[in-house]
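With one protein chain removed, the remaining protein chains of the complex are shown where they sit.
What follows is chain A.
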């Protein structure tokens, strides 16, 4: 990416969060999402809190504008709960946030933990009424006998207050843990997916939801795969996809039948049986699926790679990018320390020409589809001087390690970048390390 002739050069812009190494569980970032204009950036954490940042731009009309994301609103979205029937704790961790397209002055987002989805309204208040007849300024009621004249209260400007209020609570529809939510392009419905089922909701109706996919076997001993992610098509309101732990993606058409257990398309790359090992199925499990903005492709992330699929071709992906192939010879230890089950997300840039995903050691990777180039960058406090250009990083898989390279055995597997987001139009990215949020910007924006 960094190179001659108009390539992207990523610079540090901001970092949010505490500096100290002692990370509290609650501060672990669990989701990051830009809204549809990119003006708002939401994060969710393990403590059930949502923080929303708003972009403020200087020199908006210049080609090299500087933008900054500052705290706009923060609220407690979910609280820990206890399932009395199963004696199981329900974590307050926010698994996903999805923004609704803006319809009026207020902003709406859906946030979900393992069991409950909530619709939050975020609204601004910059005026307050003054001059009540019956109340004093401090709210105490006046003695009605002292009132001798009437006046009309007026609205006067006040300091901006941003209020978040829960407008809907969609509960009790999932026996298993919700991994995905996706707003439909019809802007009226959305889906929620857990390990075995997918439900369709109407944004206005909380006491009912339709089950559209159910892969629970009659006998749980026969369970072979679970749903790992689901998403609605960006333009076709009848189409959605869901991925599985076996590396398959199913595309379903809601016009075909009420229960979409039968897929319309099944995307699966054939496997070479001679290469099959104990780890094959585990590393083929898809951790994220995302449609391209133009709706013609979808991207899947499995443990070692990112694959781009053409929706018209089911038998194999059109592009495959290796994220950290050097980990293939470390699978034994990665299985022992559970890292092999880490769920990395992936994202597209605004015009679908570049895709991005995270890795270990606070590295993240970008793949330029058109230019067939990839780069590894690092999110760290050491590269956090304002507008400091990020230097590409390189991992040495074996043999002689060159000067600036890092060897596979020196990688910190506790520093994982699972969540990344790309601004819908501009080259601004949000990268979440364990408890910090980094914002990077392309030098020539």
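Keep in mind that, in the parts below, a residue touches a chain if its C-beta (ideal position, glycine included) is under 8 Å from a C-beta of that chain, and two chains touch if they have at least 3 such contacts; residues count from 1.
FYI, contacts and distances are computed from a predicted model.
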Given the options "cAMP-regulated phosphoprotein 19-A", "NADH-ubiquinone oxidoreductase chain 5", "Elongin-C" or "Small ribosomal subunit protein mS29", which would UniProt use as the protein name of the unshown chain? "cAMP-regulated phosphoprotein 19-A"
Can you say which of A:56, A:130, A:325 or A:405 touches the chain missing from this structure? A:325
Residue among A:59, A:277, A:371 or A:407 that touches the chain left out of view: A:277
Checked against the full complex, the residue among A:225, A:268, A:310 or A:368 that touches the missing chain is A:225
To test your reading of the contact rule: which positions on chain A touch the chain that is missing from view? 16-18, 26-27, 29, 43, 45, 47, 49, 51, 71, 74, 76, 79-80, 82, 84, 86-91, 114, 176-177, 195-196, 220-226, 245-246, 275, 277-282, 285, 321-322, 325-326, 328-332, 335-336, 374, 397, 435, 437
